[in-house]
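Take this structure first; my questions come after.
The excerpt is restricted to a subset of chains, each kept in its original location.
Residue numbering begins at 1 within each chain, and the chains themselves are lettered A and B in the order written.
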Amino acid sequence: MKNHLLGMKDRSRQEIEMLLARAAYWANERGVQSDALQGKFVANVFLEPSTRTRFSFEVAQKRLGAHVLNFAAESSSTTKGETVYDTLKTLESMGVEAAVIRTSENGLLQTLADKVNMTLVNAGDGTNEHPTQCLLDLLTIKQHFGRIQGLKIAIIGDLRYSRVLGSHLHALPTLGAELMLAGPASLMRDTAELPPGTRVVEVDEAVRTADVVMMLRIQLERHAGTLDMSKEEYHQAYGLTVGRAAQMKPHAIIMHPAPFNRDVEIASELVESEKSKIFTQVANGVAVRMAVLENLLNGGEKQWASSFKTANF
Amino acid sequence: MKNHLLGMKDRSRQEIEMLLARAAYWANERGVQSDALQGKFVANVFLEPSTRTRFSFEVAQKRLGAHVLNFAAESSSTTKGETVYDTLKTLESMGVEAAVIRTSENGLLQTLADKVNMTLVNAGDGTNEHPTQCLLDLLTIKQHFGRIQGLKIAIIGDLRYSRVLGSHLHALPTLGAELMLAGPASLMRDTAELPPGTRVVEVDEAVRTADVVMMLRIQLERHAGTLDMSKEEYHQAYGLTVGRAAQMKPHAIIMHPAPFNRDVEIASELVESEKSKIFTQVANGVAVRMAVLENLLNGGEKQWASSFKTANF
């Protein structure tokens, strides 16, 4: 039974903290080349297109010395569960030790993990989870505040289809953060999915009272039926406008899982403003993925970074 | 004049045996990284799409320490002979020492081989040959039986368009195997193409009497005019059903050059059954390609692995 990272769902506080400490080490050692995965093969199996996340994994893999294979599904036939299984068994037979998988299909990864003899890393599965994006958010928060416990985290926008939210709904309560959600009613998660203590609030309240204002990407064209708004209307109603950002607490930070729509969910001039951690998140993405791959491939079962040199916050 | 691997056509028994011995060495040294091709550039020029074969070559190249360039033809213009020649001359001028080529055009590779100053490896050319697939089949057979001489090999399915069959028609008689063919009459090879001693038999007889039952991929949509059958009908008429597999000899093995159509040419539950060597074939593909590239690029003319450390069967 191989180690996997399928989601944040069953990860303990200790596991997450240890992984963040190792990721902080890699974030500090910016540009350093490691031979931790020298000679090992890792495949990026992206069944949905994603240049940014794939590059982030590829940089992480190459900084660790791994050989990288990039698999992109051209035809929809490869998105069928059985064929993905055959693809993974083929890669496994070729000697590939880990597959980083993005898929539109909820639940596919768990099914695959029970059947293959290689390490799987979830790079986004349907509307379910996106654990490495969650971890890089956590690292960014912890780098800034030194802690996550007790912080007020506001997540704003397309909550229904956000897979990183799916991961945060597990991880943030585990780490003792207070979660606020805001956004269009038609894009809200069902109450049953929300952890106890989660507050659904107005955007203005969320922005005004949060330590972390995390804006989510909105794809208006996808919601044409339920959310009939122009980009400008969405920006005024639910986006982080310059006016709203001015109401943020002095120490609060702005986050966004790229790619962002400028002047839709976030005002263009805020993207690189002093409060924004958006490109720090991108940098931390590499560090977190290095820690995850290193730990899964070189660590023991559930070891989660305990034997590695880590950095303090 | 560079060394090439264009086909099995003119390969002697000794050459094949030596190459298999070297491939067996690499198959045993699973996951080992070599520096045999350190600093050398190899290009994969796939003018027809093929993820699996390309990945297999890429893993082999990277395990040998080579730099890999992946060339995929987007437009059909690159499939014209002259332009492929210009592409190869360009790669050669850049310092690329070998090109692995897949093309839909029979005969193209021979023409190119006479004109370029780089090593060419056939990764499947039209309906002509697919020598590395043939070699990995041979390695798999020899690993299991310790020999190929005297074995009964049944190849079943789309015989007319199979390029691996094109290679086996040369290699199997050279190695002393007995060849049986079975499949739809409209997809049978012309008798003139078959080596002396080849027997064309019914599927049931082939399965019942062979040491190796090798099922070929069938693309029913391609044969709509000549073979008007549903997938289910094909499976019952010419596929390896669970019932047929139960008639196989005790020591006999099932093979298939992936990708396979589950429940068309082979029952899904047989793919990973005890008799099946399908994923062993995939693993052996890397080993065979390592041996081929190493020998062509580092060996002398027609050296065929003689100076390399080999493994016994």
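Assume contacts are C-beta pairs under 8 Å (C-beta built on N, C-alpha and C of every residue); 3 or more make two chains touch, one makes a residue touch a chain.
Owing to the predicted nature of the structure, the values given are computational and were not obtained by experimental measurement.
Visitor: Tell me, please, the full copy count of this complex, given that what is shown in place amounts to 2 chains.
Guide: 3
The rule we apply is simple: only the chains that are shown with their structure count from here on.
Visitor: So in the complex, which bits of subunit B are touching subunit A?
Guide: 30-33, 49, 51-52, 55-56, 58-59, 62-63, 258-260, 262, 268, 272, 279-280, 282-283, 285-286
Visitor: Using the touch rule from the top, collect the residues of subunit A that touch subunit B in their complex.
Guide: Counting only subunit A, the residues touching subunit B are 38-41, 43, 67, 69, 71, 74, 82, 86-87, 89-96.
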